[in-house]
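Before any comments, here is the structure.
One protein chain is absent from this view; the other protein chains keep their places.
To keep things simple, chains are lettered A, B, C, D, E, F and G as they appear, and every chain counts its residues starting from 1.
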């Protein structure tokens, strides 16, 4: 019998600490699948964020570094610049990447560092118990926006992919989601592409993945997927925001 | 006889420390003119950066605060949030705003803080003696890009106005220049508008002003103006990048 | 007299700050202090204030700079890694002489460390983790009631001396609940801050500038001398501490915050065993209560510093005792909290060592 | 023996680092250390390395983290405000036990302060301005030749102990020129860093993880105990200092870096006047040379700490002298440099005070 | 014939697999596994079309699919 | 009649005014002012059209223009 | 008298609330009290516990490593805390979920089929109240009335209809040992 689906080798065979139904788990698996398929596990170094994915260094079967909150792109830069033969990726949440780490992601992108960034946007600070993130949707109640995020007071959520796409540096930026099996497949392709770009020396690639936080959204995991479809995707449209290959074709 | 042109009152009548021909002086004057014309000097608080304009607190005839390098937007936020009746502006260089202060400017803009930001882009670190800035043009030789900025190694320059314009938060973003008297007039209008917006409660306004650094560019002041026209403007196009009033009209 | 309320330490700080006239809070999430910004996010909008969740701890401390410069009572809080990020900002605030209150609910370090209670940031707090010669006033309450009282004190000290004040707690103090009573506040209408940037119309004829830059070294030295004089004045007038059973003690223990409570539990048992142990509990970590230690050094036989760190306050105890008597150390780290049993065993070891020696 | 070259301190550090095998430098401009990154920007590309100008000091120190974790010799440098911003990163680097060299060309503080030479970051460097119990090895050279030698030493110490090493200079050391000689390097081919994240293919069968997080407090305490043991070992083995005329001295002066040179000028004059003054010059500020001070305390009459700060190292001198003899302090701040004349006057004051007293 | 295998001790009971199975053949167990969760199982293996939707959506890699 | 006034002691000799004057009537002095700069002056006041280009470009607010 | 106790169970079994009720009740009676939660990063599942001190003297250490009383609502909790109880102390355990017997012989032991009784009362989620009732039956450190006051304070108004049920549960627990 042929395996239609099995655990990727680059994903450690351990129980994760993620909450039931948290899509961090799916995204981890997709990263591992990409690493497996490109056959790069023995020259890959991952950089874990501070956020729910902080223990990612226990979950990927490659070398790992644990970065300070928001600084993963700088840590990746340090690794890649001194060992360009390594494949270097960061895995970061939206508090990590879009708030405290804004300068680091903008400038890694602007410099066109040849790294891969997996950006998990769940619109909340999961790890610390559900505070508002820069990506929290207007109206959403969190522990630090207890009356719902008010655009007049807390501003509008930041669209990172669109923002970074204005830079010349990045080679590839796409926003995907994992709230249906079909979209999981699409996300997988994007993540694989982001790694393949690095292998080919194309430069900075970032995949933003819309993700759930059933725990802090106060929903069941299934309801959380529906919220992604109904509320997140309309504000965070899926698609490719930057692609130097496509640009090449255009010209 | 009528005065066609005289020193604005909001500009302190002292000799500045700027190098001969440095356009920081022109931009200071335009800010002071805007303050005068709106009659707000007695309720304005300016925030000086770390950069050549660090001593700006000596040059404007209003209350001033001196911020840490890059943090002026946060300092402005602190002032404006606790005293919304004040008119608060920052005056920042490109090292200050576009490099170390990236997170602060992005999030002040995203929150739509009702403040005014004057962003002086001279494509170099003036104060510290001519190092490369994130805005330094490709090919430009600086003390830290002694072989000329190489896009493959140091990346492409960051276009702040374009980048911030992707956010929902800002009310108004325009890039201007001061390399001809006509453009000085246009810059003046933009700066005045950025202050008027705040008076009217419209929210975050930023004016990017292309500026010279004859000293560290190694040019005469007149040559430096020509360089702005010939090299900077092509990469940093002048114009309005965000305008909620215009958007209002569109809809 | 107010009613007694059962409250989490973090929330009690928030309520106390509000009662002390603080209407503005700038913060960034980090365990174990989140209940404080969350409390502020709920309460401040109700009373015309604002809690702004900054993009980072750095932004938060610089918002505090701006707000304090504009003359209001303002607070921020964080825990160890976040406090490290604020060091440049704190140096600026001290240099520009701005009053504000900063809370550090210390957790295990170094690095990302852990999230359990610790006291490993003592040096950072008392010596200035930022650059240059400056001081924070550092207050270390031991109970939630004391924390509440401390908050009022902190704002008053900050305003009186135009200096940042740090409240140094730990994860345990932030997370635990105890009854507190919010005493009737005699908030003398806050003294006018004439130096604040409130716009010329509020102080015609005088431009106010908040600044810490002095390009002329002689001017910067003058400024430093001014600061040092101020610090000397604070050291002379604002030392706070508690003494327990020091009069007859053979062994005098130094401990602050929750650790001091554990030491007291151990002391009770020790006294039962006939061991004469006393406690000096610094409430201000800076200025450090040098004098009570110097006094005790005249008659006690030995000193012991008990800390949730690898030996930091012990240096201040040594400096105060100045070689007169031996100073021992007992510490736990990384989120491990000393137990009364462990502390007691150390008492015995020292006192029996003494009896033998 | 190499040739003598006249070099600026900042550039000499760069050249020395390159000769010590450093090929990667991450920095951000700040006066008075800019000549160092600028030197690296010129030289490193020529030899297959890279100087990356980071977006900030924070990014720079985290790039250093990544690079050091990947097993190479790596350096960053800054001056006071920039070093404050690196405190979180330094705590992480120490926690994750990564070797690297960090240069601080200290300037006047606090806050934006000024750009003239100072030593006001002594506590930050020696006590850890970041959070938690960790230590930097801190080296304070006094001449450019010594700085050059120190750089090699710094990289070796960093690698040997897997610990960050700070070179604490000041604006003067960075800006001045002196002749230096780059001694023949015996760069024993660098020991393999087995723990580094170089990819599994370089260490099959073992996944390498660079980390400072230990959620279990007992594990974090174990880690801290390991660190403390390491620090004890460094303190036992790596103290470096210089003694000048201490044997017969009535007054023993403590001074480091450029200040020590000024003290030496003053000492020459003092000896001419018949004042018996000696100098202990700590080269490692941490570990502090406790023992020579303790030894000197047996016979000298008094101690004096001379600093370009408001009194920081003086505490370490007091701790070392431990009450045996009085310890005095003389300091200038804000970019003002002590003059030989001023220091000499202080010698006289103390020694005459003694004669009178 | 398609075959899905659930590694029941790894299941966290989130029901994402249930929600996406086109054949509606995944149900949650009455009992709990040793981690305290009601786990997912397949009622009628024979109806399975090996689409692997369930496996793709499972955040905990509980499911293996063969055909 | 238009009048331009130069506050000579404030001039830093950058020549920006010279470069923009449409009437080409601004020149740099032979002598230096008390700050060590060759300063700008007007040769033929009567040709001035009070366009204030010079004043608008002067970074040091040296120039006042009346008409 | 000083009561030092650790209450432990699965997250969701309501041990934190149990502790807070005891602390609150103690406070209303003018006693000195403290409540200290174990806290961790946001990982779901696993066990939770809190330490409560109720005393007529000021509370020294709020952290107790040798408690006089342990209430264990599930097996991992009993495994973890049984050994720490002071000789002569008390262990109350939820015999509905814990099948093994305690090993200690130098302490008093009370088995409470808390979930069974709660189910009998029609609501699985008040097992904690049954256990609390049993604890107070053994150690009446605070008045039952104070616990009810505390409950009224703790529950949001729209849940106040549950008060009688909780009272019943407390009562059943107390009767069990009475």
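Methods note: a residue touches a chain if its C-beta (ideal position, glycine included) is under 8 Å from a C-beta of that chain, and two chains touch if they have at least 3 such contacts.
Fair warning: this is a prediction, and the values are worked out from it, not measured in the lab.
**Student:** Just name the one of D:125, D:337 or D:351 that touches the chain not displayed here.
**Tutor:** With D:125, D:337 or D:351 as choices, the missing chain is touched by D:337.
**Student:** Looking at D:43, D:73, D:203 or D:264, which makes contact with the chain not pictured?
**Tutor:** Touching the chain that is not displayed is residue D:264.
**Student:** Which of F:7, F:35 or F:67 touches the chain that is not shown?
**Tutor:** Spelled out, the listed residue whose C-beta touches the missing chain is F:35.
**Student:** For the chain that got dropped from the picture, name the residues of chain D it touches.
**Tutor:** 4, 6, 31-32, 115, 143, 171-172, 175-179, 258, 261-262, 264-265, 268, 337, 339-341
Keep in mind that, in the parts below, only the chains that are shown with their structure count from here on.
**Student:** Can you list every chain in contact with both chain C and chain D?
**Tutor:** Expected: A, B.
**Student:** Go ahead and name the chain pair joined by the largest number of contacting C-beta pairs.
**Tutor:** Top-ranked chain pair by contacting C-beta pairs: C-D.
**Student:** Specify the chain most distant from chain G by Cα centroid.
**Tutor:** Checked the centroid distances; the maximum from chain G is F.
**Student:** Between chain B and chain E, what is the separation of their C-alpha centroids in Å?
**Tutor:** Chain centres of chain B and chain E, defined by C-alpha means, are spaced 58 Å apart.
**Student:** For chain B and chain F, what's the span in angstrom between their mean Cα positions?
**Tutor:** Taking the mean C-alpha position of each chain, the two centres sit 26 Å apart.
**Student:** Of all residues in chain E, which are in touch with two or more distinct other chains?
**Tutor:** 35
**Student:** Touching at least two other chains at once: which residues of chain D meet that condition?
**Tutor:** 50, 55-56, 58, 81, 88, 92, 96, 111-112, 211-213, 215
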